[in-house]
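Have a look at the structure below before the remarks.
With one protein chain held back, the other chains of the complex are shown just where they sit.
And then chain A:
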Amino acid sequence: MKRIGQAAAVAVTGAVLAACGGGPGGGGGKISDDKVVLAVLNDQSAIYADLSGKASIESVKMAVADYKAKYGDKAAAKEIEVVTADHQNKPDVANSKAQELYDRQRADIILDVPNSAAALAVANVAKSKKKVFMNIGAATTALEGASCNKYTFHYGYNTYMLAQGTGDAVTKDGGKNWYLVYPDYAFGQDMQKSFTSAITKAGGKIVKADPTPFPNDNFSTFLLKAPGLSPKPQVLGAMQAGGDLVNLVKQYNEYKLKDKGIDLAVGLMFITDIHSLGSDALAGTKFSEAWFWNANPENRAWADKFQAKTNKRPSFAHAANYSAATQYLEALQRGGTDNADEIVKNLEGQKVNDVFAKNGTIRAQDHLLLHDAYLAEVKPASEVKEPWDYEKILKTIPADQAFQPANPACKF
């Protein structure tokens, strides 16, 4: 009898809870804590601070302002807050900050997170907390491959896109033989694989691929070795990033490898790198670009608004943060709730055409944003008309070619 009594009590409690709306986490057209919180977690003090950093918070705030202006009284999210944290490029810090943002600051979404290791850590947190994570800053394809999950989106670029544009285009332009130098850690090894496959697919050949120390300030050994390889490489493919890339390019110019018939192709180049080196040091170098602020009047108009707030020109990451935050808010508007499962459902398969993403689709199978990418070239200083006007867009790589087909290893 006692048992039956207990069972009945449980059943009654369950019924009461169900009548009350299913307890916490239940869906049903509501905004949790009556407030939507967007969190920007990124590097605000070290290597990626200029690429995205604090200015990305402004981008997200711009997205919020535009959303409010667009929907006015009809906005599903009445109160929107933007919070932020610095992950210092450390995966462990990223992990604990992400937990803090989701739990204590009640973040509904985390944006940005450059640095692949940090991004993978945050993707794990998002998965266990069942909260949305839209990654912009990290390049690793693992986010939509073996490490993918239902709540994680990859928005902007990846190593496949970088290799596709640069590796394919330069090889087809006649740079058949490549000498690859890549920094010896996860990102560099990933880049080396992506480039090798893009180059061989385009009919080119890897003469040699050398790992280099990381970080490294002296690349002269590799640069001196290049002309002596057999067959002689026509292209030096540099997979370095940030300060290492600057070192390498300075020394590439010192050794005058260009005069010796070895062109430079850079795997990962951001507009901030061109600024560091001065555009003459890189003039003529081709590279993959996700977005350039001065490519068309629409981008420029947005860049002007951005500059008014931050006093600098936006990188692709700033524009992508704006776009991702906008897409999140639009999905929230469509579903009328900030419930993560609803948001995910509303984002999957979504077509995106905004200032950042052209012909964009958020692929449902792996949550990767496919969009048009570009092959860009660095202008010589004589053609640079105004500060930060360093790039010339050579061609558009259509969205379906710029990114990889969905990886079967990704299952939600």
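We take it that a residue touches a chain if its C-beta (ideal position, glycine included) is under 8 Å from a C-beta of that chain, and two chains touch if they have at least 3 such contacts; residues count from 1.
Operating definition for what follows: contacts and distances are computed from a predicted model.
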### Summary
Name check vs UniProt for the chain missing from the figure, options "Ligase-associated DNA damage response exonuclease", "Glycosyltransferase", "Branched-chain amino acid ABC transporter permease" or "Cell division protein FtsX", returns "Branched-chain amino acid ABC transporter permease"
### Identified contact with the non-displayed chain, of A:Asn124, A:Asn247 or A:Gln365
A:Asn247
### Task
Would you indicate which residue among A:Ser276, A:Gln350 or A:Gln365 is in contact with the undisplayed chain?
A:Ser276
### Selected from A:Asp217, A:Asp304, A:Glu383 or A:Asp400 as touching the chain missing from the view
A:Asp217
### Task
Mind listing the chain A residues that contact the chain we can't see here?
45-47, 49-50, 184, 210-215, 217-218, 220-222, 224-225, 242-244, 246-247, 250-251, 254-256, 272-273, 275-278, 281
